[in-house]
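Let me begin by handing over the structure; questions about it come next.
Omission of a single protein chain aside, the complex is shown with its protein chains in their original locations.
Let's look at subunit A:
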Amino acid sequence: MKPDPAVVETFIQKAEAVSAKVVRVASPEAAFAYAVDVCATKEACQLLVSGCEAPLSATAEALCETKQEKIMAAPNLPEVEFGALEKLCREKSIGLIKDDLRSHLAGIDIGFTRADYAIAETGTLVINSKSEALRLATMVSEIHIALLPVSRLRATAFDLTEELKQWMSDPADYTAMITGASRTADIERVLALGVHGPLELHILLWEEC
C-alpha cells in the first residue's frame, strides 16, 4: 500500500522539526551501508564535543572507560539482514551485537532498528520494544538509526489504535513512541539533546517498491 504523498511530506517535516534526520533509502542494504558509514566516520565518543572530557566522579568515570571499540547494536533485524549488516561492519572493524546489551551500558555508538510504524502528525516512530535488547539499543546508543518502510506510515496515532491494542492485549508489552532525540530543557529552559538517550535520531525512509 502506497501512502498518500502528503502524509509522507508531513512526516518528514514533523520529524525534522524535532531535529530528526530523515533520509530516503532504496533498500535495506542501502540502509545498512548508511549506518556503517555514519558509525565509521563518527567520533569515537559522540559526547566529546559536549563534554566527554569533563571530569566525573570515580564510579561514573570507571563505567565510561569500559567502552573501548566502536559498537553497533541491531536487536530486531531478521537473521539474513543481520548477516548482511555484520559483513559491512566487519569491513570497518565495527563490532555488531544482537543481544547482551547490558555489557555495553557505558554506551553504544549506533542502535540500528526497524520501526514497526510511524505517525505523520507528530513525526513519531512506533517500535514494539518487548525485547529488552531493543529497548536498550534505542536508549543507550549515541545515535539511533531506524529503518522505516514507507508502507508503515499512518496519518495519526488514531489510525494505529487497533494494532497497538493488539500488542497491549499480550501478557507483556512495551510499546515505544519515539519522536526526535532524547531532550531536556531543565537548565534555564535551554534545549539540550542526548540527556539520557540518543543524541541523534536518523530515520531511513524506505519506499519498498
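Here, a contact is a pair of C-beta atoms (placed from the backbone, for glycine too) under 8 Å apart; a residue touches a chain by one contact, two chains touch by 3 or more; residues count from 1.
One rule holds in what follows: contacts and distances are computed from a predicted model.
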Q: Leaving aside the chains on screen, match the unshown one to its UniProt name from "Arsenosugar biosynthesis radical SAM protein ArsS", "NADH-quinone oxidoreductase subunit J", "Thiosulfate oxidation carrier complex protein SoxZ" or "(Fe-S)-binding protein".
A: "(Fe-S)-binding protein"
Q | Touching the absent chain when the full complex is considered, from A:V8, A:V25, A:M139 or A:L205 | A | A:M139
Q: Please pick, from A:V23, A:A40, A:C64 or A:A155, the residue that touches the omitted chain in the full complex.
A: A:C64
Q: List the residues of subunit A that touch the chain left out of this view.
A: 14, 18, 47, 50-52, 54-57, 59-60, 63-64, 102, 105-106, 121-124, 130-132, 135-136, 138-140, 157-158, 161, 164-165, 167-190, 192, 194-197
